[in-house]
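Of the protein chains in this complex, one is absent; all others appear in place.
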Amino acid sequence: MAPKVPPQAILEQSSTAAEAGHGHAHETPPKGMLRWLLTTNHKEIGTLYLIFSLTMFFIGGIFALVVRLELFQPGLQFVRPEFFNQMTTMHGLIMVFGAIMPAFTGLANWMIPLQIGAPDMALPRLNNFSFWLLPVAFGLLLSTLLMPGGGPNFGWTFYAPLSTTYGPPSTTFFILSLHIAGISSILGAINIIATILNMRAPGMRLMDMPLFVWTWLITSFLLIAVMPVLAGVVTMMLMDINFGTNFFNAAGGGDPVLFQHLFWFFGHPEVYIMILPAFGIVSAIIPTFARKRLFGYASMVYATAAIAILSFLVWGHHMFAVGMPLVGQLFFMYATMLIAVPTGVKVFNWVATMFRGSISFEPPMLFALAFVVQFTIGGFSGLMLAIAPADFQYHDTYFVVAHFHYVLVPGALFAILAGAYYWLPKWTGHYPHLRLSQWHFWLSVIGVNLTFFPMHFSGLAGMPRRIPDYALQFADFNLASSVGSFIFGFSQLLFVAVIVLCARGGQKAPAQAWGDHTDDLEWSVPSPAPLHTFETPPTFHRPAH
Amino acid sequence: MRTLLVWLAGVLILVGSSQVALANGWNMPVGVSSLSGEIYGLHMTIFWICVVIGVVVFGAMFYSLFRYRHSKGAKSANFHENTTVEIIWTAVPLLILVGMAVPATATLQKIYDPSDADLDVMVTGQQWRWRYEYLGEDVSFNSNLATPRAQINGEEERGEHYLLEVDEPLVLPINRKVRFLFTSDDVLHAWWVPELAVKQDSIPGFVNENWVRIEEPGIYRGQCAELCGVDHGFMPIVVQAVEEEEFDTWLAERKEAAAEEAMGIDREWEMDELMERGEGVFGSICASCHQPEGQGSPPAFPALAGNEQLIEDADWHIETVLNGVSGSAMPAFRSTLNPVELAAVITFTRNAWGNETGDVVQPSEIAERLEE
Partner (left out) sequence: MWEVIKSVLAAFLGVQREQQRLKDFEEGNPIAFIVTGIVLAAVLVGVIALVAVLAAG
């Protein structure tokens, strides 16, 4: 019979990998700080990315808690509107560019070489460079908070002319930091593409790759396509602010709407950059704990590609209220509604994978299941937002805030947490502490839904976003959101505890930490994964039925 | 089992909250305009479609989680694709979407038809107030937040319409088609009144159109919906919809008052008169940036109290107020305020908070400069 694609891989290289783990052929690495500064090892750089993103996650989280504290009840209590606007802006920028994106890049650094049987990333020095650009970029960004006039206060979407003519003096530093973060993303994406296309184990075809690798391959192309657009638009801002051009200044013949077109041409694919790798993680975890192969592997790959292509056609749905012509509104409405189809396919596939499986509820699975439910809720509100006439009522309200947080926090972030719990045994050699993990999960689920679900109601009832104070009828919803956010925020400290405990010790994990129902290559190397793996490429076998 | 119960409780909460969502104050208002009911209908249709899909998908998921538990000895099956099923679950959503797109398109076409309007109102967003101009009627005014700062800072008890009250509401007739023209003097704003189902960005250099036909008299409140700077949360909108005859009377009165004001330009004004008028203008127009005591908030908003350039150079002061400072947040007020208001506020700032220049700037002087 003809070979089946995708195949069940049979692995023969465990012994070679274990041997390679001794790293006999390697020079002793520099010690202390220098070792981390100069490392070109994909696992160490992956770890750096993950620690960096966790740090940023807490900084961005503190900003979010300042916002929620001020919104706890009507009136101005804790911060002035000037600072409130800086907090909402910095929260958005830090979470998008500093927490979610580097977390996925960290997972990619760790797992892509392991999943395709490569010894390292294709361009290790570039890899080191892309990481170390990030602390520079975000150090610069955070320092703007201390500058005269304060940091960016114009929202993470930095619409001109609020961010140009009317921006604080520190805006130029903000632009520079976005440039640096953008370069880091582009270099990282190039590295990932080069690795995936050139360094797969002999015999592994594209359609044999785990979905996490596939989703990252597609995400990388999105990054390369849109990051230069972001760089372009911030450069135009830079010119407007410092060199007297009038790209976005209406008084000089410029066009403020052009800014939004450019920003969202970057911004919408950016949204998918933050969710596609999450699909990949969940598509690895659900089959493992359902003890059953992923349903519709090929359609998952196609759906990811379809979402990526459609993501370039829908930016206008962020701009339904700017006064586009009717044809434009209709085009973007139809294109946006189409995205529901491939997204639906993915959810159906995950459910079909669980159907007639043999399901257990370890921590990674809990987070992955919560992801499916909560991401779908975010998808539903997205579908509602796609209906342009109704969007006139939703636009720029807390309904939108609820929507994108459902996709990004109970969605993308939960997938990242799921991935961390799933791969922690591989990284540290120990299982995460079960009780603590479960507490972390349940407190997170309760906190996150208490935070974001009431925002649907406050938005529908008429509360605009980005306001430091609100009318009295929104008080109850905001109270609930604030209580939820504090539960959610503080329960993330449990996650830090889990990681620290797991790194220090705990129940030993074998190579195949989650059983033998998954045949992804990372489970063929010992736990913890030695610094150097797959120095001799494993041979990838497709089973003959 | 316990895990499962918690999951079930979660589903119940979701279903329960979707029920509560239909209650008043938790949902989009049905509204009072000819189109708002239609938009509400679209909203509820898509909402219920989502609920049905959600029940089916989550139902199948939770059934699987419950029925095929590893702890109950479930053995996994070995299927991983089924072309028929996949075609069905691709085609069915496609059909649902087409079914949804048809009524949405029809409503959008109506929204995009502002023709044959009975009344044109120009709405201009400014940091941080709205300016309304009844085109062709010579009536225009600014609409500022009326909630006292003391309520915002918690020094006074908050009123019923906290943050949603203005000094002068936009008065509109019912049963007439009102066309709005939106623009902005500075940054982006968005004019939104949920009950009227109108939300449109006001953008510098652009004029956007939208329209409304209000069907019930009443007072409808909304807010700026596009981040526009520090006081974005403090530029509400109040629309007072009145019977047609009442509106005509009101408009005639306003026209008369405007004409009277125009007469005031030519006469000589006393210092005290100008100071009193100027204090009012400063409070509603200037104080949001330059602060009530003229202390400003540098570097973005310079102090006026004790400002040397202001005190020494009256000509520069007038020029700045009339034409703004390009490249900064200071707008030109030449068309926002009338000559009396301009003269009053300039006189006020030249003599308040210890500036004590003793200068009196007459409205006639301003009117002359405006004609240059």
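What to note about this one:
Chains here go by letter, A and B, matching the order in which they are written, and residues are numbered from 1 within each.
Everything below uses one rule, namely that a contact is a pair of C-beta atoms (placed from the backbone, for glycine too) under 8 Å apart; a residue touches a chain by one contact, two chains touch by 3 or more.
No experiment lies behind these values; they were computed from the predicted model shown.
Remark: the omitted chain is touched by one listed residue; of A:83, A:156, A:221 or A:331 this is A:331.
Only one of A:303, A:402 or A:521 touches the chain withheld from this view, namely A:303.
Residue-level contact of chain A with the missing chain is found at 2, 4-5, 205, 207, 296, 298-300, 302-303, 305-306, 309, 313, 325-328, 330-331, 334-335, 338, 342, 345. The missing chain lies against chain B, touching residues 81, 83, 86-87, 90, 105, 109.
The rule is short, and it goes like this: only the chains that are shown with their structure count from here on.
Here the spacing of chain A and chain B, counted between their Cα centres, is 33 Å. Within the complex formed with chain B, the chain A residues making contact are 74-77, 81-82, 85, 148-149, 153-155, 159, 161-162, 165-166, 168-169, 250-251, 254-257, 290-299, 321-323, 326, 329-330, 333-334, 337-338, 340-341, 344-345, 347-348, 350-361, 369, 372-373, 376-377, 380, 383-384, 387-390, 392-393, 395-397, 442, 445, 453, 456-457, 460-462, 464-473, 517. Chain B meets chain A in the complex at residues 3, 6, 10, 14, 17, 21, 25-29, 38-39, 42-43, 46-47, 50, 53-54, 57-58, 60-61, 64-65, 68-71, 74-81, 85-86, 89-90, 93-94, 97, 100-101, 104-105, 107-109, 111-112, 127, 151-154, 158, 160-164, 182, 186-188, 190, 192, 194, 197-201, 203-206, 208-209, 221-234, 297, 299-300, 326-329.
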